[in-house]
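Okay, here's the structure, questions in a sec.
All protein chains of the complex are present and in place, except for one that has been dropped.
Entry: chain A
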Amino acid sequence: MHSIRSNNHCSFNLYNDNNQILKYSCFCGKAFNLTELYYCNGCQQINCRYCITEEIDFHYCPNCIENLNSAEASVNGNKCKKCFECPVCFNTLTYSVIGSKDVNTVTSPPTAGVTSPTTTAATPTTGETYFLNCGFCKWNSLDLKDEFKFDMPSLKAKKESSIQQLQVNKSIEALNKEAAELTSLKDKKTINRIKLAQAMKHFLGPQSKHQKHNQRKNFNKVEDRWESTSMAHPVPHNHLVPTPPPGQTLLSEAAIAQRVQPITMTEADQMQQQRIDAREFETLDPLGDTVKYDDDITPFLRDQVTECDQVSSLDQRFKNIAHSSLSTSSIHPQRKHLITKRSKRCKRCDKLLVKSEISLTKTEFKRQHFAFTYVPRVQITRVLWIDNDIFEVFLQFTNPLHIPLFINFPMSIKGSFISTDDNSQPIDLCEHETYINGILDETDDLEKESIIQTLKQNENPRYIIDRKDNKLTMKFIGKVGIEEEQIAPKDNNNNEEITNLTIIHLTESLANLSTSTEIPKFNSQFKDIKFTITLEFSTSSLSTAPSTSSSTTTADKQQKTLLKLLFDIPSNKFENTLQQ
C-alpha cells in the first residue's frame, strides 16, 4: 500500500511550516502531522481522523462556557439562550443600559474569571432598559424595534415570528400530527409515508434523534425550533423542496399556499424516487429570463446606497437566514452558536480513544490515546548533502513513554517502502534493532535490561550518533531517485505483496563527511526532497535480527507497530544547498 501525504486538517499545523515536513502514516495510508493522530491500544495502530468515529458528549456556548446536553441544545436550536452575536462583525454583544450618560457596559452573562460587577450604575432603578452593544464595530440595537431591548441583562430573546415562519410551522405541525397517527398502523406503505414525513420534518426543522419517541410532547416547540435553526447554503437541488416561482421568494404566502397540497400514496413513492435521483445541483442558465434573483438590487435601492457598508455581505445574510436583508441597517443580531465536545472511538475495534471531562475549566481527559504520547516522536536535527544527489539526515527520536521502546527498521514489509510523490529513498540505515530509553531511567524487569545491554554492545556508532535521556539521534543516508523494483505495482490491489529494501553501504570517507569542517555545496534537483522511512516499534524486544525474522511468533507480531514516516524537506533546509 502506498501512503499519501494528506493536508493537515488543523490550521495550527498549517501556520507552522515545521509541522508540514514530517508526517506519520495512518494504517489507512493517509499521512498527517503527529498531533492530529490517535493511537489505539487495542489494535496497536495509528488512527487518523478518517479512522475514528466521533460522538458528541455535550454542547457548550463558547462565550459563557455553559454546557448543555444534546436535548437542551436542540430545543434552543443549538444556540445559546443568553449570548448574541453582532450581525455586522459577528463579535459577541454586550448588554448596556439605556439612558445613563457614561454607557455602563455589563459583560453579557456572568463569565468565569473576572467577576463582572453586579451592581452597575449606582442603584438598579426599576425602569432600566438594556440594549445590545458591540464593542468592536460599535453597532447597537437601539435602532431596532423593542425586541432587542430588555428589562434585565442576560435575558433571552422574545419570540419573533414572521408570516412565512408561521406558515411553515403550520405545515410542520400537520406533518407531525400525521406521523403520530401513522405510527400506530403497521402497514408497509404507511411506513414509507412515515419515512417521508420524517424526512420533511428533518428538512424543515432538524431535531435530535431522541424526539422520535416523544413527538407529541414537542408539538408546541416546533415554532421555537424553526426560528432559531439555520441551514447550510447552497442546498442541493431537491424535488421535495419547493422551488420558488419567478418573482417570489420561497417562503412567501402565495408560494406556500400553492405548494402545500395533500400527498397521495403514489406521489409519496414518486417523490422518494425523485429524492434519490436528485443528488445533483440544478444548473442555472445565467442569461435566461426565467431566473430572477430576488436579491437583485432594485434601481430604487441603488440610488439610496451611498456607502458599500450599507449593503449586507453574503456572510451577514447567511447568518440571518430568516430575514436576510439587503441593507445592514435592518439585519438582526443572532444568538450565538453552541460548539461541541466530542469523544472519539477507534473505527476498527470501537475502543474509546479520547473522552474529555465534563468540566470545561479542566483540560484533563478521562481517556487520552494521542499518538503524540504513545509513538516515538521524530525530529530532524540536521540534513545535508554529502555528494551529488546523496544526502544525510540526522533524526532525533524521542520516547514519550516511561518504559524503553525498541525500534527496528524492517528490510522487507508487506506493501511498499515508497509513498506516493516520493522522489528519493533511504539507502543506508541501521539494520539492527535498537532501543530508546524511557523518561524514567529504570527498567522493571531484568530480561529487558539484559536485552538492552546486548543491544548497546552491538550498536554501530556509524548510525547511532547520540543517546541522551529519552532521546536517540540516528543517521540515515538517502539518495534522490527511486529504484524501480521497490515500487509495488500501483494497479495491483493485492497489498500482501512483499517488497524489500536494498541497502548500499557507502564508503566510510563519504559517510563521515558531515564531521569534517568544510562542507562543499551541492545542487539540488528538486525543490522538495520527499522520502519515506519505515520503522517498527514495540515496548518489548522485537528480536528481529534478519535471520530470526521468519521464526517470530504471531504473538510478537501483534505487539509491534509498523510506522511510516513521510518526509518532505524543502531543499533550503539542507545545510549546503547551492543557492540559485
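Criterion: contacts are C-beta pairs under 8 Å (C-beta built on N, C-alpha and C of every residue); 3 or more make two chains touch, one makes a residue touch a chain; residues count from 1.
Simple rule for what comes next: contacts and distances are computed from a predicted model.
Q: Under which of the names "Superoxide dismutase", "Dynactin subunit 5", "SCP2 sterol-binding domain-containing protein" or "Probable pyruvate dehydrogenase protein X component, mitochondrial" is the non-displayed chain listed in UniProt?
A: Answer from the record: the omitted chain is "Dynactin subunit 5".
Q: Would you indicate which residue among A:Ser70, A:Asn91 or A:Thr539 is in contact with the undisplayed chain?
A: A:Asn91
Q: Which is it among A:Cys26, A:Met271, A:Leu326 or A:Val354 that touches the chain not included here?
A: A:Val354
Q: In the full complex, which of A:Ile380, A:Ile452, A:Ile482 or A:Ile519 touches the chain missing from this view?
A: Of the listed residues, the one touching the omitted chain is A:Ile380.
Q: Using the document's definition of touch, tell me which of A:Tyr60, A:Phe391, A:Tyr435 or A:Tyr463 contacts the absent chain.
A: A:Tyr60
Q: Footprint of the hidden chain on chain A, which residues?
A: Touch with the absent chain occurs at residues 10-13, 15, 18, 21, 35-36, 60, 62-65, 89-92, 94, 102, 104-105, 107-108, 111-114, 117, 122, 134-137, 339, 344, 354, 356, 360-361, 363, 365, 368, 370-373, 377, 379-382, 394, 396, 400, 465-466, 473, 573.
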